[in-house]
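Of the protein chains in this complex, all but one are displayed in their positions.
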Amino acid sequence: MTRVPTAVRLFATPVVVAIALVVLYVAIGKQTDPLSVTALTDAEGATSAHAFDSKVIDALLRHLRLVGISAVLVLLIGIPLGIVLTRTRSKIVSLLLNGIFSAGQAAPVIGVFVLLVAIFDLKGWVPYAGLTLYAVLPVMRNTVEGIRNVDPGLVDAARGQGFSRAQVLTRVELPLAVPIILSGVRTALVLLVGTATLATFINGGGLGNIINDGIKNQRDAVLLTGAVTAALLAVLIDWIAGLAERYMSPKGLRGESA
Amino acid sequence: MPDTSTAVPSSDRSGATQTLREAMSTGNAVEIDLQSVTKRYPGSPNPAVEDFSLTIPAGQIVVFVGPSGCGKTTTMRMINRLVRPTGGRILIGGEDAAEMKPDDLRRHIGYVVQQAGLLPHLTVRQNIETVPRLLGWKRDRIAERSTELFELVGLDEGEFAGRFPRELSGGQQQRVGVARALAADPPILLMDEPFGALDPITRDRLQSELLKIQRRVRKTIVFVTHDIDEAIKLGDRVVVLKERSRIAQAGPPDEILAEPADRYVRAFIGGGAAVKRLHLVRVEDLELEPYPAFTQGEGYDTIIRQLQASQRDYALLLDDQRRPQRWLHTDELGDRPGQPQHVGQAVSGVVMATTTLHDAMDEMLSSGTGVVPAVDDRGAYLGVVRLDQVTAALEAIHTKPVAEQADATPVQTLAEITGEIDRREIEAEQARQAAAMSGDDA
Partner (left out) sequence: MFVPPVASSFFEYVGDNSDSVLQLAWGHVWVVALSMAIATVLGIGLGVITYRSPVASSVTLTVAGLFLTFPSFALLGVLLAVLGLGVTPVVIALVMYALLPIVRNTITGLREVDAMVLDSARGLGMSTTRRLVRVELPIAWPVILAGLRTATQLVVGIAAIAAYVNGPGLGTFIFSGLSQLGGANATNQIVVGTLGVIIIALIFDALLALLGRATISKGIRA
């Protein structure tokens, strides 16, 4: 790999995102002809461009809430579940596991969301459940993979030093699995930002609302505002997760993989 | 560093009557007694280890040597219960190992593996301090012990403590591995082909240092290898194993070389048994030649007088710590009293007092000098070994008639024997994996 200065690599993303946001804001703000403003406000049932601004900000905050709460649930469920799955050596469990992973990967998010609503109605927690269900897979899978990836020779050496099974897990396996688990968390976060745009179909709100309003009312400016904001949010969160991946991995492991 | 000669004699520090529990607190070596130990893996027709009985005396290095797959590692791993025996008993200091908690047992048995097995996310210091921390030692005691260990294995604490394993060479990693195993001063050390992955030069050096360390610490060491030369060099006793870990022959290395019990052992020793026996004689066993030597501060007149008195042509120039620097010829001394560090020939290699004659001969042959200076632990000059001293030792060995037997062409080649065992190895490995799947190791 050619060396790009670290500062450039680290801060290129937020700078680009900030520029894109400014461009978006200016472009939308220029929609000053009465027709367009009316259309914007019509779409929202609001009376001014300012009201639209706050509408977008509300949707953004709601989006972040969907992503944030689901992410916490995903971590609390995915990592322990992944650990439990590595503690068993039963063939049936690992077969079952592979089945769940491949079916889960193949299941369309939107189908799962709508099915949840069909079963549980439009309850407030349904979007969180749907998002969590969907994003838990990569975290669980990477936890399993990360732990299985640990050199058996190291585990053996640790057992030989007198580590108990629990100590092997907490002091050897989990620390060594951290890079792979973190990359699963990063995948999950990006997935969450993306799938949260679909929450609009099950009354979950978020930036999907803005996109959907734009599509339904054929107002491209509204659609673009929602879509570009969601995309920039995804890029930004991916960047933050990337930083975490980089700086939270154990120091002794860094530099082993690019 | 205390001189090796001041190390406490083993008789004062160990005794077969001492139990492991007592030894745990003192670090004194204990005896290990394996009684009819057997390991059967489910689904495998033959046991991996069959009816293995052996007493490993306290404070000695016992080497299990045999082709890969013969069960030597499995046998060793039953001592710290990484493999649970399916039959027989293992007494450690007279106590049944099966009655101790496995984790507790392992914390008091040092364990060194090939590739060192260091935890890559921990620093060298953290790796070394692993077991003392598991045992809940006080912070001061751990720090003090670490300093001792860095010195013991010859690593500079300031330089290496904060490094991560991947920043170390293979040899350095294995030094850390040994330090980690010795950290809690365990009475027993198990070593599973620890030097197998190292280059020959590093391996040689670490072997010699292990012997040096053993003189200081006097542990009961069980060492597994497939390299007969390593076994002969390191072992107080060598146990040659064949398939299913059956003992082909056990005894002091000299005896194994001089009187191989059967065809198998003879084939395993291979050719050049007499030369191999040079592994058993060390430089310190010889009477070293007192070649004239001088430091730069000494006057030339003195050294020339010494040279004339000794009737030799060469003298050694030492540095201020008495480490050999250059060979100087009488002519060079007489003519140019100016700068001795620029005349003569640089000393290309030295041997330690603990170096075997085999390695000393290697050194002489590779430097092409026929003489090599011997030095002590600190590198200070002791005397000189000559090639004819080595050949004399070789002749002494050759005059023992039994030695010739060992040199005779084996009827069955080693390749034939190991080929047979390789097939078994595959079986055994499959069985091991099957057992691992069913959660065999306690």
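In this document, chain identifiers A and B correspond to the written order of the chains, with residue numbering beginning at 1 in each.
Assume a residue touches a chain if its C-beta (ideal position, glycine included) is under 8 Å from a C-beta of that chain, and two chains touch if they have at least 3 such contacts.
Quick caveat: nothing in here was measured; it's all calculated off a predicted structure.
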Output for the hidden chain's shown neighbours is A
From A:15, A:72, A:96 or A:110, the answer for touching the chain not displayed is A:110
Those residues of subunit A that touch the unshown chain are 1-2, 102-103, 105-112, 114-115, 117-121, 190, 193-198, 201-202, 207-208, 211, 214-215, 220, 223-224, 226-228, 230-231, 234-235, 238
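Everything that follows uses one rule, which is that only the chains that are shown with their structure count from here on.
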Averaging C-alpha coordinates per chain, one finds the centres of subunit A and subunit B separated by a number of Å equal to 54
Residue positions on subunit B within touch of subunit A in the complex are 80, 82, 103-108, 111, 113, 115-123, 130-131, 134, 164-166, 180-181, 190, 437-439, 441
Listed in rising order, the residues of subunit A that touch subunit B in the complex are 89, 153-154, 156-164, 167, 171-172, 175-176, 250-253, 255-256
